[in-house]
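Here it is: the structure, laid out below.
Note that this complex is displayed minus one protein chain, with the remaining chains in position.
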C-alpha cells in the first residue's frame, strides 16, 4: 500500500467551488491516500459561493478566503499554514495565483496547462528558480503505475534505443458544435480569449507530448504541426497532427483529436526501440504490452509478475484515473515532508515547472508551425 | 461528482492495523468521497500495535481502544460517537465484533464473508432484525457503476426474461502451494480452522453468486457443486464448479478458481435473456456489452451515452476497484444521514445482512452438495 | 506454405448439392491447398438436383451418381477411382453412406457428428477396424494452427500437469424460436427425429469436448450434465452445462449454449496446469495466450516467434475457419498419399473414427446424466 507518511499535510485550494469538475478531482486525489487535509481555500471569485463551498468542505470560516492574494498573505503568516496550495482555477489565472503563493513561500500544486501563454510560463519558471519554492504540475498520466513502469523499462534498456514514439489522444466530445448550445466546458475550451491560442493541442496535445517525454526521457527538438478546427464556426483547433524530432534522431507523431466519434479519452502510447517495443492505453491502464524483439509480446500487469513500480491494490483490482492523480499528491507529500532527505525517486517522477514550460513551448511551436502551413519549427 | 453530503460522518474501525490489506482498502474507500473521518479504532489485538497504528492514522489516543468490546461500549456513550464501525478483522471474528456493536446501537460496515459459519450468520441476521441497527456488507463488486447499470437494464427488461447466468471468477495466486512457504494470505485462506469449511467457494464464490443475484434479481433455489483442492496437501477447495437453478426456472453456472494461471481477478458475468444478453468483466469495469437480440452488440461506457448510473469521472477516465468500494461507503453515508427520508435507491443497492446470510447459505449448500458427490442441494 | 504434394487426389462427395452449406465448406477446404479435385458425386437425393449440382461443379456426367450406393460400387471399379469420399449429408445418413464406401474400400472423410446414434457409431468403428480403410472425421477446430500449437505445448510440459479444462462454446442463433418461422437449419437441428436425442450437446458440445481432449490428451472418465431446452416448445436442449472428470484426476467444465445473445461461435478453451495455463478463442484464432506460472502472459501468434506449428500465411495475415478446415483436407491428402511412409504427425493429429465414437459416447452419457437429474455418468 503506497502512501504511508509520518505527518499529514495541510492543503489549500484556489478555485474548485461548487460545481467545478477538476477541483473535485484534486480533492479526491488529495484525500485518497490520507496524507492531505483541505484546511483553507479561495474557492470562487464569487464571495458568497466561496463561503458556501468552503463550509460544505469543512473549511473553517477564518480560512475561507475571498481572494487568493489575501489567502497567500494570510496563510504565510500562520504557524499552521498550509503546506501547499492546489490551483484549479480557469487556465488564464494559473500564473497569477501561482505567483502570489510562490512569493509567499508556499508550495504550489498547479493543474495543467501551467499557464495561458508562453510568456507567463517563462516568468513562472524564472520565479520558481529564483524562489526555490516547490512547484508541481499535475500531468495526471505520469501518475499511472504502468506509465512509470514503462519509463523504468525504457531507462534500463528493455527496448534498446528508442527510434519512434507515437502518441494518440482521441476524444469525441467536440465532434458536435456543443459550444453553440451552451455546454460550459465546450464554451471556454473553444474560446481563444479564455483558453489561449491553442485548443486541442493545448488541452490534450500537451498531455500527449508529456507522456512521450516522460517515458522515453528524450528531448524534443522540433515539431511540424497541422492544426484544424473541424467544428463549424470553431476558432480553436479540435484536431492536431504533429510530427516530432528528438535530439537523438528519434522521431515521432502525435495525433490529438476531440472530434473522433467512438473515442472518449483514448490516450495511447507506442514506442519502437531497436531491441523491442511497448504499448500502453490509458483506458486499460493496468496493462502494459512489452515485446522484446524476436519474442512474443508479454502482457505486464500492474502489481503482477516482475513489476518494479509500487501501487495500491493487487493485480486484477483495477486502478484508474483518480489513483493516478492521487499518486501525484502522494509524491508531492513525500517531496514536501522529506526536505532534508530529498526523496529522489519521487522528485524525479513528479512533473514540475520545467514540464509546464516545455508544454507551453510545445504548444507555441505547434501553433507557429501550423500557421506557417506545416513547417519544421524549433520547440 | 458523486458524494456531496451535508454532514461528515465518523468512522470507527476494528482490525486493519499496520500491514493489513483490507483495512487499508476500507480507509481509502471511506476517504475517497470525503464523507467519512476515521476517529476511533481497535486496530489490532496486540495493544502496542493497536496504539501505534492509531497514532499513524491520526486517531486520538482516547479513542484508540485495546479491544472491540470496550470500544463498542465507550463509543456508544459519547455524544460524538462514531456513526458506524468498519469490521476488517479475520473472518472468524466478524460475528463477535458485529454483535458487540449492533448491541451498542452502532451501525456496522462489515467486510465479507459476513461470518465464518452459517450458524453465526443466522444469529447475526436475527440480531439485525431485532435491533434495527443498519448492517452493511461490503460486497465490493456491486459498487461498480456498470454492474449497477446492468442491474437497471435487466430490471427494465432490456434483455427480456433471464434464462441463464454464468459467472466466472478466476485467480492464480494459489496455483503454487504458496502456503507452504509461509505466504500470509495463503496461510489463513487455506486453513479450515481460520477460514471455515469453504476455501475458494467462500472467498470468491460468494462474490460470484452475489453478483449474479444482484444483477438479475433472481432468487437461487438450489446448487450442485464440485469443489476441488488441487494444491498438493491443501485442505480447502481452490476450484469450484457450481450449477445453479433459480426460482423462475432460470439456470446458471459458477466457475470460481484460484489455480488458473494467467488470471488475476477475472470476475466475469454473462447473462442470457430471451430478448438480449449482457457481459461484464471486472478487469475492464467501465465497459458493459449489451446485445439486444437481432442487433449488433453495443458497448456501453461508464459516464457515456445513454447511461442511467452516476459515477465520479467522465467516460474514458477509468474508475476501478477502489472507486467501487468507495461507492459502498458513499451509499452507507447516504443511508445513515437520511434516516427520516429513506434514501431508497441507495438502500436497495447496498448489500446487507440478508446478502451475507445468503452467501453463507450458498457456501453451506455447495459444501453439502460436493461432499455428497455432486447432488442438487437446496440453498 | 503448407500443402505441396506430389500427386493430386480425387474427391467424391455425397450430399452437398445446391444450397447446402457444409458441402460448400468441404469443397472450399478441399480446393484451398490444391491437392484435391472433385470428380464424382451423389450430391442430392433428388436426381435432377443431383445432376444440376454436379454439372455446376464440373463433375463429368458419368460420375454424377443418382445414389450413394451406386456411387460406391461403381467408383470402386474404376481405375481412376476417387481417393476419398466426403460425406456431407444430413447426420442420420452418415453411418449408411460411410458403411457403403468403407465396404467398397474407399477412404471416408465424414462431417461431424459421425452418426446419429451411439449404436451406429459403434458399428462404424468396428467396420473401420475390420476393413482398415482410412476414416477421417472433420472436427474442424483441431485444424487451427494455434490449437495444434496448444497441444504441442501441453505435450512438452509447458504448463505442467493439467488440472482443469474449461471450454465454452456459445452461439445465439437459437435464442429466438426461429424453427417456428421455418428457418431450415433450425428446423432439423431442433427435431429429434432428424438430429437424434442431443441438440446443442451434440451439435457443438461434441466440438467442445473434442477440443479439450485434443489439446490435453486426457481421457474423459465421466460427466455430469444439465441439459436444458430454453426455447419455447423446443424438444432438444439448446443449453448444456457439463462437469468433467478425466482419468488423471483432472477436472473440467463445458458450457455449450445456442441461446446466448451477443455470441456467434464463441468457442473458447482455458487450461490450468500446475506450472502454467493457456487460453484460446476460436473467434480470434491466430492468438494463443500462454502463461508460465509466475511470469507475465505471452501472446503467441500464428507464424510468429517461437512457433512449432506450420501454417500458410505470415503472422498478422489472419487465417480462419476455412483454413482450419483445409488443413484437415491437406492432412488427409498426406495420409492417403504416404501409405508406405506413415505420415505419423498428420495421422496423430487427424480426428478419426475413435474421435467420432468418443463424441457419440459423450453425448449419450450427457443425455443419461441429465435425464437422471444430473448424476455422474461414465462415458
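Points worth noting:
The letters A, B and C name the chains in turn, as written, and every chain counts its residues from 1.
The rule is simple: contacts are C-beta pairs under 8 Å (C-beta built on N, C-alpha and C of every residue); 3 or more make two chains touch, one makes a residue touch a chain.
Since we're looking at a predicted model, the values are computed, not measured.
Residue A:164 is the one among A:81, A:96 or A:164 that touches the chain missing from this view.
Only one of C:113, C:285, C:359 or C:374 touches the chain withheld from this view, namely C:285. Remark: the omitted chain is touched by one listed residue; of A:251, A:338 or A:368 this is A:251. In the full complex, the hidden chain is touched by subunit B at residues 294-301, 304-306. Summarising the interface, subunit C meets the missing chain with residues 1, 4, 6, 8, 21, 24-25, 27-28, 31-34, 56-58, 171, 263-266, 282-286, 301, 304, 312-323. One chain of the complex is left out; on subunit A, the residues touching it are 159, 163-164, 166, 168, 172, 175-176, 224, 226, 228, 230, 239, 241, 243, 251, 253, 255, 257, 259-263, 270, 272-279, 289-294, 297, 373-376.
The rule is simple: only the chains that are shown with their structure count from here on.
When each chain is reduced to the average of its Cα atoms, A sits farthest from subunit C.
Work out the mean CA point of subunit B and of subunit C, and you get 43 Å between them.
If each chain is reduced to the centroid of its CA atoms, subunit A and subunit C end up 55 Å from each other. Annotation for subunit B: residues touching 2 or more other chains are 263.
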